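We show some of the complex, not the whole, and keep each chain where it was.
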Amino acid sequence: MTLETLIQRTIAFRDARNWKQFHTPKDVALSLVLEAAEVMEHFQWKTQDEIDEYLKSNKKEVGEELADVLSYLIIMSHDLNIDLLDSLDKKLNKNEEKYPVEKSRNNHTKYNKL
Amino acid sequence: MTLETLIQRTIAFRDARNWKQFHTPKDVALSLVLEAAEVMEHFQWKTQDEIDEYLKSNKKEVGEELADVLSYLIIMSHDLNIDLLDSLDKKLNKNEEKYPVEKSRNNHTKYNKL
């Protein structure tokens, strides 16, 4: 299983249903948020202990929500002709400058307040 | 550039800053939503024509937000020991059953109302 194969399969799934007509950037972004919210909902109201317990029997469900988020990342980057892996590579370069180890170690402060 | 390399780099970046202490599932999920919201914000209030125009000069910025979403997907799946690609593969299998081509073609109705 490679990302490349899954990108092809995701786009083929979409195109077989002729869904590109619905996939405007605004609606795909909205859907990305909705799926991310579904990931988050698994942890709502739970303490860390309850989350640990919950994950013992619900890891598959969380994985499915993460997959939904990934599928919209794939669709948006495909449709906008953005190289997702290259974007992350460059963002990591940028974050290494924004969050120097000596300043950010053990510190969750955002770069603009560091 | 492979996903595997970027997963390693993302986790190394995080661990060099000793940030795992902040990365509870709840906070990572919350961050996933915040980054997805930043993707969406690029399209707020814009018509499709304005979005097309906007993307001519802002594709890199959108790519950076998509990269942020991907980085939290990577962190959550790594920390929960979830195989992201395998999850998407299985979700695609499931979606093929939930959205049969003959019913879903040209139709954005959710599976539970199909």
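As written, the chains take the letters A and B, and residue 1 is the first residue of each chain.
As a working rule, a contact is a pair of C-beta atoms (placed from the backbone, for glycine too) under 8 Å apart; a residue touches a chain by one contact, two chains touch by 3 or more.
The shown structure was predicted, so the numbers you read here are calculated from the model rather than taken from an experiment.
Whole-complex copy count, one sequence throughout, 2 copies displayed: 4.
One rule holds for everything that comes next: only the chains that are shown with their structure count from here on.
Between chain A and chain B, the centres computed from C-alpha atoms are 2 Å apart. Across the interface of their complex, chain B is touched by residues 1-3, 6, 9-10, 13, 16-19, 21-22, 24-26, 29-30, 32-33, 35-37, 39-40, 42-43, 46, 48, 51, 55, 59, 62-64, 66-71, 73, 76-77, 80-92, 94-96, 99, 101, 104-108 of chain A.
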